[in-house]
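All protein chains but one are shown in place.
Right after this comes chain A.
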Amino acid sequence: MKPLRMIIVAVGGQGNLLASKVLGEAALIEGVEVRMSEIHGMAQRGGVVESAIIFGDASSSIISDGEADILLGFEPAETLRAIGRCSANTRVITNTATLPPFTVAIGKGNYPEVNEIKQILKEKTAGLVAIDAMALARKAGSPMSVNIVLLGALIQTGALGFSKENVKEAIKRRIKPALVEMNLKAFDLGFEAAAAGTV
């Protein structure tokens, strides 16, 4: 498979490392080579957490600026902050539910309007899917399933080329049995929302 480079950006605690592991497992099922890189440590005290996933025929395990084929953002401002990782050919999938940084939460820093964020992402990249993954996660049964909702949306876009069934199988293998059903529901809700356009 031709290399396909994907960046996931999230705020610490949103579960992007688990999402990466599910995609890694799905790659194994699909028979696609995969390498991933993540940042631990200090970054997890409420900071930004970024994973790079490279599918297919390449050897590197990180992605340079401007070279992501897919950007999956768990928080709209973080998706926009990562726009430097994209080119005009990048497909972007983002959550629209905000988690303002502390300075913004207390009224001191700037946080762009979500509509403005969507507009910029849409104009500058090859396509944007924006869904309120938090609302869908709550509907699925837990705000913790935001990550899997977004995987559902990602798979629906076809940008990755993985089948729905294989990713669901990966969810079953990688997520605690007690939480599988809820997460499969979350996946379906994300998939449907992406199919319906933006929410």
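Just so we're on the same page, a residue touches a chain if its C-beta (ideal position, glycine included) is under 8 Å from a C-beta of that chain, and two chains touch if they have at least 3 such contacts; residues count from 1.
Definition applied: contacts and distances are computed from a predicted model.
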Handout entry: "Nitrile hydratase", "ABC transporter ATP-binding protein", "AtuA-like ferredoxin-fold domain-containing protein" or "Indolepyruvate oxidoreductase subunit IorA" - which is the UniProt name of the missing chain
Key = "Indolepyruvate oxidoreductase subunit IorA"
Problem - Option from A:Gly66, A:Gly127 or A:Gly161 whose C-beta touches the chain left out - result: A:Gly66
Completion exercise
The one residue from A:Ile8, A:Val48 or A:Leu72 touching the chain left out of view is A:Val48
Problem - Interface with the unshown chain - residue positions in chain A - result: 11-12, 20-21, 24-25, 28, 33-48, 58-67, 77-78, 80-81, 83-84, 86-88, 100-112, 116, 120, 124-125, 143
